[in-house]
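All protein chains of the complex are present and in place, except for one that has been dropped.
Each chain carries a letter (A and B) given by its place in the written order, and its residues are counted from 1.
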Amino acid sequence: MSKTDPGNYFEDFRLGQVIVHATPRTITAGDVALYTALYGPRFALFSSDVFARDCGLETAPVDPLVAFHVVFGKTVPDISLNAVANLGYAEGRFLAPVHVGDTLSARSEVIGLKENANGKTGVVYVRTTGVNQRGVAVLSYVRWVMVRKRDPAAKVEASSVPQLADAVAAGDLTPPPGLDFKRYDFAHAGAPHAYEDYAIGEKIDHVDGMVVEEAEAQMATRLWQNTAKVHFNQFERAKDPSGRRLVYGGVVISTAKALSFNGLQNTGLILAINGGRHVSPYFAGGTVFAWSQVLDKAELSPTVGALRLRLVATVDRPCADFPDKDEAGAYAPGVILDFDHWAAVPKRG
Amino acid sequence: MSKTDPGNYFEDFRLGQVIVHATPRTITAGDVALYTALYGPRFALFSSDVFARDCGLETAPVDPLVAFHVVFGKTVPDISLNAVANLGYAEGRFLAPVHVGDTLSARSEVIGLKENANGKTGVVYVRTTGVNQRGVAVLSYVRWVMVRKRDPAAKVEASSVPQLADAVAAGDLTPPPGLDFKRYDFAHAGAPHAYEDYAIGEKIDHVDGMVVEEAEAQMATRLWQNTAKVHFNQFERAKDPSGRRLVYGGVVISTAKALSFNGLQNTGLILAINGGRHVSPYFAGGTVFAWSQVLDKAELSPTVGALRLRLVATVDRPCADFPDKDEAGAYAPGVILDFDHWAAVPKRG
Partner (left out) sequence: MSKTDPGNYFEDFRLGQVIVHATPRTITAGDVALYTALYGPRFALFSSDVFARDCGLETAPVDPLVAFHVVFGKTVPDISLNAVANLGYAEGRFLAPVHVGDTLSARSEVIGLKENANGKTGVVYVRTTGVNQRGVAVLSYVRWVMVRKRDPAAKVEASSVPQLADAVAAGDLTPPPGLDFKRYDFAHAGAPHAYEDYAIGEKIDHVDGMVVEEAEAQMATRLWQNTAKVHFNQFERAKDPSGRRLVYGGVVISTAKALSFNGLQNTGLILAINGGRHVSPYFAGGTVFAWSQVLDKAELSPTVGALRLRLVATVDRPCADFPDKDEAGAYAPGVILDFDHWAAVPKRG
């Protein structure tokens, strides 16, 4: 038996199969500093222990996207090493806050399989759960990817596509225990805008643009122990029509979320990922821009509200005119990400 | 009201106005490691808890330039988002040491305003103070920047230019409480040179050269949550005659200070910034060189002295012949920084 891991091919997956992913990871202050250096987030809740205590937490929690990247990275060798494309996310819920010192591990259950008509690939649906050192689930999400078959002639189970919710219900959102925005310091947070100031349908251009360099993309990907070959192996990528390494899609999500500070300064704390699509690949060196739309609102407590936000990112394309998809679902040129999530926001009370 | 922050224009500032800056920041061991990785400093006091204890401190303090970058970064969205140029620094004093775990926040007072004759821009003078979680000021400095007017026709207050000291007086220097160089370990520090060995007027070529890559410059800038567009938005910068992103001036300061280890091995602890000027912009990829001159000396305690040092940095220009400004004040080609500061140094006793 070869000791080198070839990854799983489509015919290797079984419905109901549970995969324990490798390399549990203790989150450190070093990871948090690198997250700041790589993406430039400015949300006060993750930046200051003092600010976090004023919000009812013991110390600054780790940005939920850090937990997402750590858990996602662990799944790559088992789920998407032979993937053609990462197709989407759904039903992502952040279930418990993560702090420096917590150790995360991950497992996935195969919840759907559908062979493509060409017989060469199929779509694998997994529900992945990240668990901390006390066995508490900290996040859970569904992802589906198109995976190559090793052998086009291989027999494959009858197809089964899971029913997935369009969005996490507001009633299922789980803000960190103790979270209370009564003493929220709007001046230190950077803007006075509260829950009450955002209207459903409102669009916000985040104005700023940010380049990600190749070295930054690689460091961000290695940090999460994500091993997908397309991000690192230039020798092999030279044979691709693009000739370029692909940037890990999570880099685009985190960069766009950091850019969204300008206009959504008080919505850093992501509570759920309703859906996400990497509309086009991003290559290092392009300038990322972003805009958001408020899709929905919900009250979670007397001081905490939630906004359902659609965050759209583009490359080399400012967003003053909110580039979007047309009625047929085709995206405007330059759009690279469409990311639907819930985030906590202080109520003015 | 738009929720996107357009930054302040010259006519938005008022004399005496106090601005509380966003995003308090807890300094971590991750920030310190990144500082080392990005600039390469080797001063033992910041590198080793054991060395720091032998100098009378509880643990290794954070390099004062880290505190400076953190505080400076916070001011950018409010003070210099619409700046044409960062003109200078003065009266910078490091008032209390910063350790890992401290949370810094920043506020600025507008202490001077002077419209330029063209009516399109003006100079804003601010005194910025960084404060820790106990409300103790850890540093204070004056900065002046040239800022665009939103509306050239806007009326502007009568001009007021503050009187600024040429240098911080030696009597106003505040080394960390407890600092005592009696047991200073010169071998571990890397050189035997003490206060007594440096003569006023002495020039030192630091010999080594160091490239800063674009990715490094961006990471260094994001780490300090400095959002100035010129550092990140290549799409917009492509329209500039340079076609390039500008590197944050603080990167040049920290790189030059790190290079100065070679010849000034025992002067890492900056106590004051007397003045600083970014003579020319620095673009990533150039090799930075540096030289220093001893401008003054002062005894602070039986074991601690201070050197007033002028640190000059160049790009693609070795400094064996100490490139300088001429009598008319014009700098030699290649000079990018002229940075006048006080630093602590052990006395041989």
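In this section, a residue touches a chain if its C-beta (ideal position, glycine included) is under 8 Å from a C-beta of that chain, and two chains touch if they have at least 3 such contacts.
What you see is a predicted model; the values in this text were computed from it and never measured.
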_For the chain left out of this view, which of A:203, A:222, A:325 or A:347 touches it?_
A:222
*Residue in contact with the excluded chain [from B:44, B:113, B:230 or B:337]*: B:44
*From the list A:245, A:277 or A:308, which touches the chain that is not on show?*
A:245
*In the complete assembly, which of B:116, B:133 or B:262 touches the absent chain?*
B:262
_Suppose we count only contacts with the excluded chain; which residues of chain A make the list?_
2-5, 20, 22-26, 28-31, 33-34, 77, 101, 103, 105, 133, 213-216, 218-223, 225, 227, 229, 232-236, 245
*asked:* Which parts of chain B face the unshown chain closely enough to count as touching?
replied: 28-34, 36-40, 42-44, 47-51, 60, 187-191, 193, 197, 204-211, 213-216, 262-265, 285, 287, 289, 316, 318
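Assume only the chains that are shown with their structure count from here on.
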*When the CA atoms of chain A are placed over those of chain B, what is the turn angle between 0 and 180 degrees, to the nearest 5?*
120
